[in-house]
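Removed: one protein chain of the complex. Kept in place: all other protein chains.
As written, the chain order gives the labels A and B, with residue 1 at the start of each chain.
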Amino acid sequence: MSATIFEKSKAGRRAYRLPENDCPVERIDLPHLRTSALGLPEIGEQDAVRHYVELAAKNYHVDKGIYPLGSCTMKYNPLVNEEAARLDGFTGLHPAQDDADAQGALELMYRLERSLSEITGMSAFTLQPAAGAHGELTGIMLARAYFLDRGEKRATVLIPDSAHGTNPASVAICGFKPKTVSSNERGLIDPAALEKEVTEETAALMLTLPNTLGLFERDIHEIVRIVHAKGGLVYMDGANLNALMGIVRPGDIGVDVMHVNLHKTFSTPHGGGGPGSGPVGVAPRLAPFLPVPRVVAGPDGYRLDDAAPKSIGRVHPYCGNFNVFVKAYAYIRATGGEGLREVSRNAIINANYLLSRLRGFYDLKYPGPCMHEFVLSARNLKRYDVRATDVVKRLLDYGLHAPTVYFPLIVEEALMIEPVETESKETLDRFADALAAIAGEAERSPDKLHEAPVTTPVRRLDEANAARCPDLCCPGDLD
Amino acid sequence: MNPEECKFTKEHEWVYIEDGDTAIIGISDYAAGELGDIVYIELPNAGQKVTQMDPIGSIEAVKTVADLYSPVSGEVIEVNEKAVAKPEIVNKSPYDDGWFIKIRMDDPGDLEVLFSYDEYRDFLGEEGAGKDEDAEDR
Partner (left out) sequence: MSYIQNTDADRAEMLGAIGVRSFDELLEPIPEALRVKGVLALDPPLAEAALAAHLGALAGRNRPAAGAASFLGGGIYDRHIPALVRYVASRSEFYTSYTPYQAEVSQGTLQAIYEYQSLVCRVTGMDVANASMYDGATALAEAMLMAVAIKGAPRILVPRALSPRYRAVLASYAAARGISVVEIPHGADGLLDGARLESSLGEKTAALVVAQPNYFGVVENAGELAALARAKGAVVIACVDPVSCALIAPPGEYGADVAVGEGQSLGLPQSYGGPLLGFMATRKEHVRRMPGRLVSGTVDIDGKRGYVMTLQTREQHIRREKATSNICTNEALCALSAAVYLAALGEKGFREVAEQSYAKSHALAGMLAGVRGARLPFGGPFFQEFVLELPEAAAAFAARASAAGILPGIPLGADFPELGERAILVAVTEKRTRSELERYRDLLAGKEAGR
């Protein structure tokens, strides 16, 4: 283990010095002064660098190896994008500056919105949402405003049982009641069953396309027709857009509102959990409700426009995660229209190839072909008392990252695998070889799996004790 | 409590009757096993009125949470503070030290709709469910 930064603190050391104050005051004349010390660590710059390098060495990351988490789209993060995003002209802008001082930023945002519209077929985009779940919330707020404007009272949002947890959570924040739609034996929405669920009370169907099983809803045309026939909206969770670029445009198939994840499909890095960016695209009838401000192009250049009487207002204090836009825009400009189709084509080929290499070793509940990801089940290893957790912990010992496990909920012992398009065939082979070898180990020496991982900085951690007696804050008496 | 003398719900609560109208409530060994390491339980307060099969609390494991349903209607008269403080005893001793609450029943007739021990075992034979989950990000 590494000592904490607090344990490394020694009074009197510092890693940074401010310029000397050239406006000194005699005393601080404020009421309610702080009486206690803050308890911040004191450390020299060299030891501070070593502390964080020591921590960095304990992380798995995309630059180290394949990161096949399903629905996470952990693709390569191009270096030139990082360089561009560090330009002072982007990082040094204050959000209250005049539009005239931010023409480059506004143009970039405008072009990014238009590009996302072309890629998805949605009429207009807002870039404000700071993450995918924030985009979902924004999209459902738009649906709420739309029905309020029409004087319609609709209480329910239908969500397939394969959906991510953010979907029902986002819906609930907006006061709608989420209602689960069961998938059929093929892992898809059954139009006949859906027709029974959709009523005049249904505000929207919220579906992920391809769904979290990596399957395209082959009846999507009929599904959209059923929802629209009762006046409902179709919300598409764009988490899996990496499968569709240049192949299907959600706007063309009748989707009314969707979010995309710049930190998945458009290559911006995840940062150990964020920042992300979750732009929301809409069909024309929902455009009047989009958050303000909107970026508009005029004869005098670009400007931010607040004038939208039906707008839901703001969901972010400024324009969203601007620095993430720079990277996503750079990615789209580097890739182009044909390139984006190549992205999806290769994502699908990589996934099907990996599936073909692995289907003999693990169960496959819903047969392929898959799109950009697939879900295996480790149920066949239960007879050796081996669980999906054991399989993926053993993968860590092979120096590889685990797939998403135990999701989606409708697959027992799920292993959800998304290889992404940037991984080479050799990397996929190495990953497949490892998972195949582990299936063999499960039969011959299951303890290797039960005891895994043994090569990592720490071994399996006591999560139960952490949840019973959480230690969330380093005690203050160490420094 | 001897489980064979308990009644059970479909939601895996057990009820043991003491002194005629006092129902002791807990969860079955099967439920405790399926949940895994129980880390937190939220129970109603003594004095609270409860209705049969209404959710009255929750049981949390590391990566899953289950609602607790009241098997009978009545008033909560005692809460097992030991289980609240040390929820791991529910895993260790689901039928004895790991009981949850005592309810003074409004109507012992409530018990008629519950499973007997044997019926509950048959019911478990038909069940089979997934467990916990990790998830990806949005």
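FYI, a residue touches a chain if its C-beta (ideal position, glycine included) is under 8 Å from a C-beta of that chain, and two chains touch if they have at least 3 such contacts.
The structure displayed is predicted, hence computed values, not measured ones.
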| item | value |
| --- | --- |
| Candidate in contact with the missing chain, chosen from A:124, A:198 or A:312 | A:312 |
| Identified contact with the non-displayed chain, of A:124, A:203 or A:348 | A:348 |
| Residue in contact with the excluded chain [from A:58, A:310 or A:383] | A:58 |
| Omitted-chain contact residue, chosen from A:123, A:184 or A:335 | A:335 |
| Contacts of subunit B with the absent chain, listed as residue ranges | 40, 60-65, 133-135, 137-138 |
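To be clear about the criterion, only the chains that are shown with their structure count from here on.
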| item | value |
| --- | --- |
| Touching residues on subunit A, where the partner in the complex is subunit B | 69-72, 131-133, 135-136, 164-166, 237, 239, 261, 270, 273, 276, 278, 404-407, 409-413, 416, 463-464, 467-468 |
| Of all residues in subunit B, those that touch subunit A in their complex | 36-37, 39-40, 60-63, 87-88, 130-138 |
